[in-house]
Every structure is written in C-alpha cells, then in structure tokens.
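Got a structure for you, written out below as structure tokens; questions coming shortly.
One protein chain omitted, others in place.
Moving on, here comes chain A:
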C-alpha cells in the first residue's frame, strides 16, 4: 500500500520469543565440552538447533504457538530430553515475575553471544556467532527489548503470565496421563516409549482422516438449512464432536477466538498455522478450493473463518479477495462486487505474496488488476458487454502504466470472452476506440479480430515468459483452430481457390505446445515456491514420519522430514499448472470427438479422469464424466449409460444447470426418441431449452442443441413441415453466429427430414452441402454419416441407383465401423441390406449371407439400443429373406421379433402416459 497509513510491522518481543531465547540459551550454553550438559549426543544437539532455526525463521507471524503447542513439538524433537527441556523452559518462564527479572534475563542472553572477534574462539566452546541466524535472532530480541518502554515491559510480563497459565491448565491433563503411563511401566524401554508415541500418532492420523472425510462430506452435501444453523449458532457448530476432545482444557480467555480460528483453519487437527506466509498460503489454498468446488463450497462457514481472520489481522486485505471469490462462486453479485472493490481499494493491487514489486518507480498502485478482475467477474455473471467495457479500460490503463503482464492477461481474457459469447452480439461493442489493435482497423470481422487478439496475446505472453499464460493461449488457439477455417468460408475472387479447411495438424500442434508446459515446470520448479500448499506442508511433514525419525536417527534419508527444509521443499507441480495440462487433455478429447475418433476421445477423457481428477475443478471433472457416459450410451446402449450416470450423479452435486443434469436430459431424450416416447421426448427437450436461456445468459451451444433435438422429435412424430421449419430457422441462427460445426449437422438433419417426407430430390443438395461442410472442418464421423444419408437418398430414388448407394456405403464403412456408434452402424447395415435386396440383379438364394449377416448385426445393435423402429425394420427384412429362402421356422422367429418391436412401439403411447403421470 503506497499510502502512508500503516505502521511498519515491527519486530515485537512476545512470550513465544522469550521461550525461544530460553531454548537458544540451552542450545548454546557456554560450556567447555563439545556437547553441552543436557545433550547426550551431537545429533541430539544438532536436532534442537535445526528446530530452533526453523522456528526463528517463522517468527514474523500473525499467530504464535502457545506454550503447550511448543512443548508438544519439543517433545517430538527432544526425544529423551523432552522432560528436561520442558521443565527447564516452564520453570525459567515462571521465574520471570518482575520487570527486573526480564532485564536480567536479557542481560544473560547477551552473554551467550560471542564478541565481534569471535573468529578466534576456542575450538570446543560453543559460542553463538552474532551473525548466524540464531545469533541474529537473539540480537533482534535483545534490541527489541531494549527499545521497549516500561509499559511495554509490563505488557510483556502480563503476557508471559497468561502464556504460562494457559499452558499449565492444558498441559496438566497430558502430564497426568503421562505419569500414569510411566507409573505402570517404570522400567519401560525407550523403544517402547517410541512405539507408544507411534501409536498416539497413528491414532491422530486416523482421526485426521476421519475428520477430513467428515468435512468433505459436509462440503458436498451441505444444504441450506444446515448453513443457516451455522450462521445462527455461531462457531460452535463446526466444531464436530471430535475436536472437542482436541480442545479439552483450553481456557476460554481472551485467546479463545484465536483458538477457534486455529481449529477452523485446518481440518487436519494437529497442525496449526502460524506465519504470515502460512496464512497467505492458507488463503491461496482456499481460493483454489473455492474455484475447484464451485458452489458446493460452503459459503457461511468460510465466511465466518474469514471474519475471524480479519479481526485478527485487519491489515491483511487478502481476506476481502477471498470473500469476493466466495460470493462469486455462490452467485451473489452484489456482495462480490462490493468485496472486489473493497479489496482493491485497500490493497491497490499490490498485496499478496504473488506480488512482484515493480521494477520501475511506479508506486501508484496497480489498479489495472482490479479492472481485470472486475471484467472477469462480469463475464462470470454473464454480462459480456460490461465485461468488454471494463476489459477495454484495463487494456488502456495497463498500457498507461506499462504493465505488460497485466496487459497480456487482459488480452487473453478478452479473447476468451470473445470466443465464449456469440459472435453477432459483439460487433457493436468492439467499436473504434477499442483495443491495442487499432492498426488492424475495424473492418475485420469479429472472428478475425479474435484471431488477431489471440496471436497478439500469445506473442506477448511468450515475450514476457508467462508460461501458464502461454499454455492457456495455446489452448484457446487450438479451440479457435478447431472450429474456424482461417479464411471466410464463402469468398470469391482470386483467393477462392485457396484451401478452405480447418487444419487438424495445427490444432494438435497447439495442444502439444500447451502440454510442454509441464516439462518446463519440472525443470525449474523453484520459481513456483510461492504456491500456498508448500508453506503449510512443512509442519505436516514435521509430524508424519515421527516413528521412523527416532528409529533411524542418523540416516540421511531423514532429511525429508526435517523442519529445517521449510523453504526448500522439493517442489511438485503447482495445482494451476496441473489444471492447465489437464484441460489440454480435455481439449484433445473434444477435438477427437469433433473429428470423429471415438476411441481417441475416450482415451483422452480417461486420462483426464484418472490423472487430473485431483487438480481439476468440479465442473471440468463433471464434463469428463459426461463425455465418458455419452460414449457409453452410444457404444453400449442405455442400460450401462444410466448405470454410469448414477455413479456420476453421486459424485457431483446435481445443481441447476450442471453438466450432469444436461447429460441426464440428453440421455432421456435419446432413449425416449428410440423407444418412441414422443411426448416425453418433447418434454425433456423443452426442459433443455429452458436450461439454455437461464437468467444469467443464453448458452448458445445448449440452445442450438435444444432446437436440434426439437426438430428431431418433430421428425420422429412425422410432422415433416414443422420439423423442416425448425431446422431451417436453426440453420439461419447457426449461420448468423458462425456456428459452422453445428451447421453441418443441421444440414444433415434437413436432408433426413426431406428423405423421410419422401422428397429425396430435395434432400440431396442438403446432404451434399453438409458433406462439404464436414470436409472443410475435417468432421470425419459426421461425414461418414452424411455419406450414409446420401446413400439412403440415392436408394430411395429408385432401384437403378443402388450401385451408387452401395459404393457410397462401402466407402463410408471403415469410418462407421471403426468409430461410429450402435445406431449409425445399425443404420448402415440395414441400408446395405436394402441395397442388395432392391438390386434386381441380386438373388437372395445365391448368396443369403451377404444380406443376412448385416441384418443380424443390425438387429443385435439396435436391440441393445432399444431402437424399436429400426429394429423392427431389420427383423422385417430378415423375415422376408428367410421367406424367400424357404426357412419357415426362422422366418416365424424373425416375424415374432418384428411383432414384438412393433407392439412395443405402439404400446409406447400407454407406457408414456404412465411415465408422464409419474
């Protein structure tokens, strides 16, 4: 904060620091032997030293550990010495009863420091080098004490009193238990004691796990009433029964609030957070968690924690940002807006430990970040126009302040915004004063602007070495390449001869470039030590390997658990990077889906679901599940798909407009269509349409899908003219918003409608148009199905076209059999059989298997799908063939199956009424 309002955070002397001083004194007591009195071995001595180092490093805290916490840590470190250490510590502390004692204490401290010429000290004497870490700490403490006013000394004295009193009241219970233990086994071996400790820790670990599970459960299934009760009954609610045990004996004094805070902080129980760094880390972790779990993150409980945190550290403005995030993901617009503004008003964008101080002398705050966040917020709430306005301002301000990083991010945000919202709406907004790209001019279409923006932002990110941004840009570039040809689709003149196709290679290239990020992070992990997880990790490590620590004291592998390694944690890959890499897999899955390679799409989705489930946000994870379930539905039929859906539903909270809900509707619709439950289909379709235009914004993808399904339902109901009308208007919309991939499938649907209505001639151009779309966008599977439709059209034009039809089908077969679903291959088989049958030159009796084999295949597949209409057709054809062959028994069998399907189709009306009434 550039304003001169804040007091400099001084190094204040506290009871905790006094006890550290006492410990340092023990560590470095001036004696003549190499291993001073209480220690039995050098390693023991060193261990205390390392522990003290870690403690002194984390002395700029918000919350300091209380005496009992310190003692319990000492117990872990000190091993056999712990009795002596704690006794000495407590007695020394309680002997400080008047200000004069403190004066004397700090005078003594001066004694253990070596003189300025300590270089020439005797070999075997332990004297603290004044320039060492511990020495510096001690000197700082002494200095801080000397600077204290008399009132300050009085405060220190009273605080030490409180500090000891609390510890005694909570320690006594433990001591008693210990005494009992040792009373039973006076001659207990040290190993036994360690085992005992092991047991205790195992128990704690179990408890931690249990609690973790409990909190997880809560966070997913917390419903409103519970939240309300949390609000009403204040903090007590989220102290689950187990933590009562943990809090036993904690005195409810003025420190009670901080005790609660500690408890709230981490579900892991035994660990406590202390340093400024750790709080920041905690907040960052929570921010990730909010993003990950979205609205299933508990609103009020976290709000309470934040409130307490704010009370303890009013100058830690990050809290406001977390509040903003919290309300953002709970769709509370006003509170989000309010908190966002508050955060940036206070912090001026230059707070938090991911902040790198600007190199220049720019001390006037970095409010452009505020604009960037505000823009993202508007985007999140579905106000694209406002978002664009704000982001435009962000571009201008960051140019003014020459904040290139922010500019790069803003450009990325804008391009993201442009690619997400429908294109026709932006044209008015991207007005003349817009953008750094004024040189490009405004004559370009929005798509082209987007392309230019993407390129520009990618270049900027690369030159600034913002790896994550580079990767993200690569991904959005891939997305762009996937759905856009680089030239306008219809262009005349000399350029018309150019290749009008999307380029799968460039998509793959972009995806691969994005993927490279992970390897780069492996090489230079040190740049990311600021990730919050690390700063809280070391204390967890302190506890975990306790058992082995004592057993293998001088083993070098122990290094991992050493508290000394606080800052030098072996860095893993930060969560945000994992998320990015994961989303590259998601992109791949989508790309393959569009290009029509089902197995590859499935593999990528599976990789994502197995490898990146931890790092992914809940909506991404849900999306992957959706893809997998859809795959099941297409290739294995509905039974398995619905079973899988059930699992997914349990895994993800089925909130309104989640992926899972949409998937459910899609599956229901398709099954209803196949089974002939048309009313139900229409109802489901309508629901999907409602989801598409929610209050916040219109989801174009969902909207097109809904009306596509509407047209399909109408087609199934044999209302051809209506279906054609719907499909036509849908095509117009797709054309208007440049949804070209969707256009292809709409054209195909139109062709089908015309074919079914008996106008094969009218259908032909549509099928051909769809085919050319598919070609230019490399939509291979769709192309295969368009070819199939084309064959069907030829076939219905008369028996003299069977040759053409047959050759078309045979051309498409490899694709269909390799990647197509049950329905598609069933249809292909039936059409093939029909071609043969209608060919006047073909005689069944000569070569019955040519017809029978595809029909059998088709009937199997269609039965799995419960597609009554087509299945009936297959059996009908089969019966005819058997009739011709004179195999009456088999004919009767086929006829019976035919009848079954027809009856099922006709009964569907009744069943449907039943379903609807339920």
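What we mean here is this: a residue touches a chain if its C-beta (ideal position, glycine included) is under 8 Å from a C-beta of that chain, and two chains touch if they have at least 3 such contacts; residues count from 1.
Everything below uses one rule, namely that contacts and distances are computed from a predicted model.
You can't see one chain of this complex, but its UniProt record names it "Anaphase-promoting complex subunit 8", from the set "Anaphase-promoting complex subunit 8", "Histidine--tRNA ligase, cytoplasmic", "High-affinity nitrate transporter" or "V-type proton ATPase subunit".
Considering the whole complex, the residue from A:17, A:396, A:664 or A:819 that touches the absent chain is A:396. If you put the hidden chain back, the residue from A:92, A:342, A:651 or A:679 that touches it is A:342.
If you put the hidden chain back, the residue from A:77, A:113, A:167 or A:371 that touches it is A:371. Taking the whole complex into account, chain A touches the unshown chain at residues 1-7, 9-10, 12, 60, 62, 149, 151-152, 155, 254, 276, 311-316, 337, 341-342, 345-346, 348, 363-365, 367, 370-371, 374, 389-390, 393, 396-397, 400, 433.
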